[in-house]
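With one protein chain removed, the remaining protein chains of the complex are shown where they sit.
Chain IDs A and B follow the sequence of writing; residue 1 opens each chain.
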Amino acid sequence: MSNSKESNYDTQWPLWEVFTQPRDGKPHEHAGSLHAPDAEKALENARDVYARRKEAVNIWVVQTEDITASTPEDQGPFFDPANDKPYRYPKFYNPPRAVKKRS
Amino acid sequence: MDEQEKQQEFQEKIDSGITIEPKDWMPERYRSQLIRMMSQHAHSEVVGMLPEGNWITRAPSLRRKMILLSKVQDEAGHGLYLYSATETLGTTREKVIDDLLEGKAKYSSIFNYPTLTWADVMVIGWLVDGAAIINQTMLARSSYGPYSRAMVRICKEESFHKKQGYEMVATMAQGTPEQQEMVQDAVNRWWWPTMMMFGPHDDDSPNSAELIKWGVKSKTNDELRQSFVDRHVEEAKAVGIEIPDPELEFNEETGHYDFGEIDWDEFWNVVKGNGPMNRERMKAKREAHENGEWVREAAEEYARKQKLSKEKAS
Partner (left out) sequence: MSTKTKTLTKQEAFFEYLVRLADDRLILGHRLSEWCGHGPILEEDIALANVALDNIGHAASLYEYAAEVEGEDRHRDDIVYFRNDPEYKNLKMVELPKGDFGFTIARQFLFSAFSFFLYQGLAKADDEQFSGMAEKHLKEIKYHLRHSREWVLRLGDGTDESHQRMQDAFDGIWTFTGELFYMDEVDELLIDEGLGIDTSVFREDWKNLVTDVLEEATVTVPDFDQYMAEGGRKGLHTEHLGHLLAEMQHLRRSYPDAVWE
């Protein structure tokens, strides 16, 4: 056991990301991460770590290395173009006054 | 963009209150300072389980037993949140835990003091968690996103930790003569070590200015210590506990309590590993780690075999 440091086995297990659904009907949101040897144990650990206070009605776990995220460099090309498309918002439109009053 | 421009842009982001996220560019020193600070914080939570856990099996009522067990369990959770947040900076939990077990990393010196009576555990809840809350409320506004988010979660969960301690301290302070003696004795032993938790004076704290510049911290050690004193002296008075500091006095001019000087020789001595419990704490953590090795190995081997047989089947 003393030379364990040299073996490749001194593991803390792979990293997983945990998403919890706080209430029925709500979307899942990122709660945090944890270490687990496999999906079943990740789910159990997530329940014990991130739902000790009834914070969740449902849990997703996914191994961290399986997540593809946009990078800070993507920020401009990904998200800025949305700024100049005002027609995607209801306030862009002017319905006739009479109709507006009724709603 | 050259290094200097990046540095400048980074500082501008910090100054305008923009949160730094894991994949954003950051100065190497910001990264390394955060790894040091956050892993220390995580280690403190995990080592802190030991002095309190020392009394779980001896708790004097079932209610207190359940409270204490769930509190110490929370500390494990908080260590976990913080280790995870540290990992977003490009290190691994294996690495930072190795550093702890090999004595390369520090943790809060407060946990190198022994819990000799039940009252110690309750005074830890009141004073030590009280001090931690002051520190953590500040860190919840830290510039590094994962750190600040972990802190928000921790602060939310910890709100009961101090309260349960103060509640029992109050009960004991108004209890039998033996209980009163026990709780006052615990306060006498824990007050000064708790005061030391905020670290050296600002003049002797080399990291402070930098951490403030980077928005990791927003208050100095001495400022945090002062708010701890102001708050806890009042709480002590309310339940008839005496604070073991003859120089403690309310200063009308500043609106704060003046207090005596910390024994810095003791502080540095404990930091260097010579506190009453340094060796035992590390021994307990190393043993848990070594005794758990076969379990961690087995789970990983099982996962490997399962994956293999699934691949074969498909």
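Note that in this section a residue touches a chain if its C-beta (ideal position, glycine included) is under 8 Å from a C-beta of that chain, and two chains touch if they have at least 3 such contacts.
Worth saying up front: this structure is predicted, and the values here are computed from it rather than measured.
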Chains in view touching the one left out: A, B
Selected from B:E3, B:E178 or B:E261 as touching the chain missing from the view: B:E178
Per the touch definition above, residue among B:D98, B:D258 or B:E297 touching the missing chain: B:E297
On chain B, residues whose C-beta touches the chain left out of the figure: 46, 49-50, 53, 56-66, 69-70, 72-73, 76-77, 79-80, 83, 118, 171, 175-176, 178-179, 284, 287-288, 291-299, 301-303, 305
Interface with the unshown chain - residue positions in chain A: 12-13, 34-37, 40-41, 44-45, 47-49, 52
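To be clear about the criterion, only the chains that are shown with their structure count from here on.
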Where chain A and chain B are represented by their mean Cα positions, the distance between them in whole Å: 27
Touching residues on chain B, where the partner in the complex is chain A: 21, 23-25, 73-74, 77, 80-81, 84, 87, 92-94, 97-98, 150, 153, 157, 290, 293, 296-297, 299-300, 302-303, 306
Chain A residues touching chain B - in the complex, by the definition given at the top: 1, 4-5, 9-13, 15, 32-35, 37-38, 41, 49, 52-53, 69, 71-72
